Structure formats: structure tokens, C-alpha cells
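As you look at this complex, bear in mind that one protein chain is not there, while each of the others sits in place.
Right, subunit A next:
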Amino acid sequence: MTMIFGIPVQALLGQLLVGLINGSFYAMLSLGLAVIFGLLRVINFAHGAQYMLGAFVGYLLLTYLGIGYWPALILAPLIVGLFGIVVERLALSRLYDTDPLYGLLFTFGLALVLEGIFRYYYGVSGNPYAVPPLLAGGTNLGFMFLPNYRGWVVVASLIVCFGTWALIEKTRLGSYLRAATENPRLVQAFGVNVPLLLTLTYGLGSALAGLAGILAAPVYQVSPLMGSDLIIVVFAVVVIGGMGSILGAIVTGYMLGLAEGLTKVFYPEASNLVVFVIMAIVLLVRPAGLFGRDA
């Protein structure tokens, strides 16, 4: 067997694939954060809670209404997106003119309230959510046994990430969004409804978190704390990629998943830490982030 640094190549390939799977969640979540920050200049601390909400919506749909995974894959992001729109209209939109700190504090409080509610009713142990029968089982790739569902997560996240990137960078609607970021007054003068655009953006960002949540439900336990476990890492991803850079968030998400996967092979004790070490190095060398433009 060929070896690299004392590790068999096959094992290494397996670890890289596992890293890619985790990277998919990082990418999807940091994408939503980057979109919201890029266009609204709001640091959305409720992102982890919205991810948790997506998983719980899937779980509740299944338990109380008997609605399975596939419809939930559409319904959960829609419901979480709608929730985001309501939040933006009722509260967040009133904070745009204030210090950015207020938006951060508001979303942080919202996250605590949401988590508290679910913890009160569902405990912390987590609730099981079965893998849909179509994707149960696994495939032997020769170098590793890949559970089909995890393969699907990678494919789905690639489609979603690059779909969102194309929407913002390549379409007319996306060009309005980008223009509204650069100079909202001028865009409004051209007859574009800027507040509506911002509301939709926050809805889209929340829906992305909800989608990641429902995708994660069969892999992890559906638990009120699942979002707060992940959100700090995701913030680090956004910082490393460059605040507000959409492509940066996607690429960095996958890259850090891989880096974490490699750490788990060579020095597993540090696997929770490696993302932050990378963040510190990037901030020292390139304060604007890997893909960010210097402001």
C-alpha cells in the first residue's frame, strides 16, 4: 500500500471525503451569513438557531403531520425563510440606521430565545430523524464505505452553493442586490424597491440556514444545541474567507472541512481547534480575509 506521511493513501482519501462532507455544511451556513452580511451589513448571530429551526421543522412535520423528508426539504427552508422575513420586517429593518452592534445584539438575543424555547420543550438529548429510505445504506468506493446519504449531502450543497452564487453574481436580480449594497439611495432613485430587496435577502439567508438544518437532521441528532455547536466555526469560516465575499465563504467552507479532516488523522485532539488557528494566521497575514478586498 502506498503511504503518505505514514498514513495509507486509502485512509487519507477516506478522511478527505469525510472532511468534504463536513465542509458542505460549513459552506452552506457561511454562504447564508456572507449573503446577509454582504447586503445588509448585519452580523446574523441567529444563523445557528435558524439552522436548528430547519432541522426541527423537518422533525415536527414528520412527527405531527407525517410529512416525510423530501417534501420537508422544500417546506423547511420556506418556513424558516418566512420566519426570517417576519423577523426582518418587524425588528431588524428598524435597526439599519443604528450602530451595527444593535443588529448583532438583537440576533444574538433571538438565538438565545429560540434555543431556550426548544430546550424547554424537547430537552437536550436530541431526537432521532431517520435517513430517507431512498438514500439508506451505502456504497463501497474501494477506498472507503460511503453512506449514500452523506454523498447526497455533498451533491446537494454543491448545487445550492453555486446556485446561490450564480443568482447573485450572474442574474439581473443579483445585480440589483449588489448595486443596492454599493449605493442604496441611487438604486432607489432608479425606482428599485430597496427595502423589499433587503427583506428578501434576509429571507434567503435564513432559508439557506433552514435547508442546511434539514439536510443535517438525519446525520446528527435533532437537538436544540446543534446550531450553537456549529455557529462559532461558521463565523470563523466567514472571517477567513473575507467578510461578505460570497465565493470566499463557499470555497473556505469546503477548504476548512478538508483541513479539519486532515487534522483528525494527524492530531485528532486538535480537531476542534484547527479552524481557529487558521483564522488567527489569516488575520495576521491578510486581515481582510483570503477572498476579501481591502476596504
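Note that contacts are C-beta pairs under 8 Å (C-beta built on N, C-alpha and C of every residue); 3 or more make two chains touch, one makes a residue touch a chain; residues count from 1.
Keep in mind that, in the parts below, contacts and distances are computed from a predicted model.
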The complex's invisible chain, by UniProt name, from "Cytochrome c1", "ABC transporter substrate-binding protein", "Heme exporter protein D" or "Ubiquinone/menaquinone biosynthesis C-methylase UbiE": "ABC transporter substrate-binding protein"
Of A:32, A:84, A:244 or A:261, the residue in touch with the unshown chain: A:261
Touch with the omitted chain, as defined above, among A:14, A:38, A:213 or A:248: A:14
Which of A:161, A:212 or A:226 contacts the chain that the document leaves out: A:226
Residue numbers in subunit A that touch the chain omitted from display: 8, 10-11, 14-15, 18-19, 21-22, 123-126, 128, 131, 138, 144-145, 147, 149-150, 219-221, 226, 229, 261, 264-265, 268-269, 271-272
